[in-house]
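For this depiction, one protein chain was excluded, whereas all remaining protein chains were kept in their positions.
Read from first to last, the chains carry the letters A and B; within each, the first residue is number 1.
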Amino acid sequence: MQGFRRYVIRRLMLLVFVIWCILTIMFGLFQLLPGDPTSIFIDSNFSPDMIERQKELWGLNDPIWLQYLRYIRNMALFDFGQSFFQIAPVSEIMADKVKNTALMIVPALVISIVLGTVIGAIAGWRRGSKFEQSTVATSLFLHSAPSFFVGILVLMVFSYQLRWLPPGGMVSLGGPDGFWEMIVARDYWVHLILPGLVLVSREITGPILLLRSSMLEVKGSDFLDILRAKGLPERQIVTHATRNALLPLVTYIAVMTGLLFQGQVLLEIIFAWPGIGRELVQALNDLDYPVAQAALYVMALVTLALNFIADLLYGVIDPRVTYE
Amino acid sequence: MTDIRAVRTDLSRIRRRGPLARFGEAVLRNLANLKVLLRYPSAIVGLTLMTVFILVAIFAPLIAPYGPFEVTYTAERAVIRLSAPSMNNLFGTTNQGMDVFSQLVWGSRVALMVGLLSALGSVLLGTLIGLFSGYFGGWIDEVLMRATDVAFGIPFLPFAMVVISIAQPSLGLVILLVIFFLWRTTARVIRSQVLSLKTRPFVWAAKAAGAGHMKILFLHIAPNVLPLSFLYVAIGVQTGVMLEAALSFLGFGDPHVQSWGIMLNAAFQAGAMRTAWWWVLPPGLALSAFVLSVFMITRAYEELLNPRLRSI
Partner (left out) sequence: MVSVLEVVDLHIRYGTGAGEARAVDGVSFSIEAGEYLGLVGESGCGKSTIAKAVLGILPPNGRVAAGEIRFQGRDIVRLPPAEFRQMRWRDIALVPQSAMNGFDPVYTVEQQIEEAIVAHVSWPAAERRKRIEELFAMVGLERQRLSDYPHQFSGGMRQRAMIAMAMVLDPTLVVADEPTTGLDVIVQDQILQRIKAIQEQLQKTMLLITHDMAVVAENCDKIAVMYAGRVVEYGGKEVFRTPHHPYTLGLCNAFPDLDDRERELISIPGAPPSLVDPPRGCRFAPRCPFATPHCSDVDPPLVEVAPGHSAACHYLDRAAEFRRMSEDPEIWRRAGEAA
């Protein structure tokens, strides 16, 4: 336990270090912006006096090291300032967009993980069967297909040609509002079908391929023979095997969720889903830099946090892992 | 097994020519080994497809009837907007009257260039970092690996979008960004490979024979990680093309070149998904076919390197 605590602390320090590096890179990046933020959104008919006052307000006249320290502090406290265009604190906008993105990826992830685990485990257990071969071939194909083109295709077919499903958005205009109202509304689920389908078609391949190969590995273990010799029913033996094969999946899920959280930008654009990725693209197009950098920061944070959790979980679920 | 082979190839190399020539030989020998790939049906399909793409890219000026940004006109000097496929415009035209088929053909050049440059750049960078990090260990390893950790913490697409919108969008910048994204995986994999290689007998033997660090690193260790580096070149081509397409589709591509991603972006912006399927499908399918062909080659190569995968 002592070793574990030390490991957590070391891992936590690395996390803080990486976040600090990323913040520094971001600070430098936004310093490179041509001109200063005032020139971006302040009307040219502002008087020089007003511009000066605004600059003072934002601390742009302070020395750079002070600006840097203030930046780090604000970011650490999730104080992202005010959007240039939307009348809301950026942190509130972020919270809302993260929620929307989660509304798109979480259901797809749950389906992918549950279904993928079952399919992968069966494929690995029935090594060499037709089922295994076709599953692997399909998964490899789906895994390498460019998912945003798949998204465009399903949109063309199911929304524009067949008109079965809405062509985008999270809910219809004037549809349900608020988290709980939404997730119980049919409208939301109907809007989720297409993007969800595209997400599942790609994300499911990870658990399938992983479970299959780890099941193959477990299948060669001697302990399965002993379980058989013990006269356990087949079902119980498969349970043992799956329990062992699941170990690498836990880490994988956390990593995959993190990657998905930053990779779903394309699908949010295609399906006009008001998530954090789409918000970033819009902010960049509108030169709304407070929103843009907050979005970038939040996406990095979520990924890092999930990787961190993955590393910790690994030690918790596998009794063999020791920390020295 | 590999150990013995490594020692043997190593010994055979000991008394010949200068270090650079010898390293070059190792590269060439690995390239020559690639012909074993032809034993894999999937590699044959992939290589055939890739050959088609390469030929199209080379002979683009001969194949494409129009330039990538050339507007096509009717005999009456009217712009041919959003025309369905016809004899004149094989895959139809865009809303600005540009020939989709020609854009597609020119796009293959961009895809190949982006794929190759970003793959080679990232693998070169990643391999060097992995080699130094793994071989020297200590503070060098610490610094390089923490840098890798930071690189892994940066979400690629969002970061690339921010950088591009701050700077000016250009193909070179896109390639640089892709390199920045790709080197980290190669570096980690190569490093762990080096960590195990440097404990092998042939490395002690070289050390005992008085070889310097650089000599051991580039003559004795590097040739043995080459196959892995090659694998990452293939993976890099695939990822690089995908990332360029993704960035371009999101509107962060170089407006001065015609890539498949940019075509898709234009089509998407113009709402062609409702009206002009001929504008959407060709770039999407070309992209898919390109990615798939690289994938099939990669997969076969991976099986070649790691026979355990062969059970599929």
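By our rule, contacts are C-beta pairs under 8 Å (C-beta built on N, C-alpha and C of every residue); 3 or more make two chains touch, one makes a residue touch a chain.
Since we're looking at a predicted model, the values are computed, not measured.
Peer 1: Name every shown chain in contact with the chain that has been left out of the document.
Peer 2: A
Peer 1: Which of A:I152, A:L192, A:L227 or A:A254 touches the chain that is not shown?
Peer 2: Checking each option in A:I152, A:L192, A:L227 or A:A254, the one touching the absent chain turns out to be A:L227.
Peer 1: In the full complex, which residues of subunit A touch the absent chain?
Peer 2: Touch with the absent chain occurs at residues 221-223, 225-233, 236, 240, 243-244, 247, 318-320.
Definition applied: only the chains that are shown with their structure count from here on.
Peer 1: Within the complex, which stretch of subunit A touches subunit B?
Peer 2: Within the complex, subunit A contacts subunit B at residues 14, 17-19, 21-22, 25-26, 29-30, 32-33, 127-128, 133, 136, 140-141, 144-146, 148-149, 152-153, 155-156, 160, 216, 261-263, 265-266, 269-270, 277, 280-281, 284-285, 292-293, 295-296, 299-300, 303-304, 307.
Peer 1: In their shared complex, at which residues does subunit B touch subunit A?
Peer 2: Touch list, subunit B to subunit A: 146, 149-150, 152-159, 161-163, 165-167, 238, 242, 245-246, 249-251, 264, 268, 273-274, 277, 280, 284-285, 287-288, 291-292, 295, 299, 311-312.
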